[in-house]
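One chain of protein is taken out of this complex; the other chains stay put.
Coming up: subunit A.
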């Protein structure tokens, strides 16, 4: 570890907070219906869109109506994406003559992008036409992020209304997040990326003659526009197979820093939005302190583990120095470690280095962050997971202070706990069960590159990434088989929608409850003591659930490495 590297990691995280917090304030103003400076500019555009779609923006929806609209839009978009992938060979904008995607891969890809996972079992430059990249891929990177975001906004409204059923209007929220947040940010960021050397073109791949006299086909395309929303929408689905390790996606240390910031700001800002919604800034501050601490610790564990290098190489071959396998020299261990921590904390899934090649402890943190799925987390859904664990924490600690637990003045009773338990249960279920099935079936094990504990980690990582809707790959695992396409596709869909629906149902039941004014007997959730309990609960529940799997995966592997055992 170097001083400069450490400062670099801290600076990136600090910048995310610095930009995220004011952005969170802006998001609050937009979604709480306050007047803003840019209303004059956005109003006519939105008004036009409402008329085109046939939406009355003044209509208030209850949770069921909101959820129905959300699910309908998602379902339609997924079908559309699937059809596009299957028919891309006959559709325009296909200069490189790319063929139709097989059905299982098309399903996996459609499921992957509709759920904001962006797990890629395909290599973008070889499997997708420009039309597919621009419509299905880039378009879904906007809408899937938007879906998670509006779900969180709807939930926040449910805790702020007093005995009411209305949690906003899906169509209004869904259009506003695009017009007022995602599109402006993405346009600006794409232009910045173009300025820093990322290509944006509709011309086909270029064939070049190398100095050695050979020929090489260099893929290109509308990369910058995709790259911008890939990060901003915590998507992570790269244009190229190598994702942000590819020089066209992420040409320099500067772009990698910008990409990390882009990944973080909206999820990070949403915590502030949350504080504003419930009228309690300190609540947001407490969450910032603890979540940032977890993020920083994680980033430094990776950094320490990667710079310490491989103990076996050191003992047997005398090779010292950091582990550079799978890392880009232009980023180095510090920015690779920060990127790995941030991409899994914010469940983006973009990678600028290969996590499979990390030291076991270095690979352990990304895995753990995805298992937690709430260290800020993905757009909107991260906050929903935070709220879900806050409810569990409030329940346990509320009992311990002798009152029916309340969260933000709303009583938490059997119905909410039941739904929160379902939301909590689904995550380990869709990680461990498919991992177990994959490890005992030929269809599952034949895709594994490395034997032993590392192979186990590869499969575990894949399903964890799918379940957390992260999308980063450990690599080493050939995911493009019917078995993995289908199983991962299902895991991604379940990981997204089961907890989303459960959280909507909670929102519905919370919105109807009266807000109880706080008293001295009320357990305050905006104290550092409570924040500590919150972290303890999600770490212990997370650790208890995944400890056995981790013990024979990365933990066991690292211990073996230290003990000098080679498999």
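Here are some notes:
The rule is short, and it goes like this: a contact is a pair of C-beta atoms (placed from the backbone, for glycine too) under 8 Å apart; a residue touches a chain by one contact, two chains touch by 3 or more; residues count from 1.
Convention: contacts and distances are computed from a predicted model.
Only one of "Transketolase", "Potassium-transporting ATPase ATP-binding subunit", "ABC transmembrane type-1 domain-containing protein" or "ABC transporter permease" fits the UniProt record of the hidden chain, and that name is "Potassium-transporting ATPase ATP-binding subunit".
Within the full complex, the residue among A:2, A:126, A:201 or A:404 touching the omitted chain is A:404.
Considering the full assembly, A:533 is the residue among A:387, A:407 or A:533 that touches the omitted chain. Take subunit A: the residues that touch the chain left off the picture are 162, 392, 395-404, 409, 412-414, 416-418, 421-422, 424-425, 428-429, 432-433, 435-437, 439-440, 445, 452-453, 455-456, 513-517, 519-524, 527, 529-530, 533, 536, 540-541, 543-549, 551-552, 555-556, 559-560, 562-563, 565.
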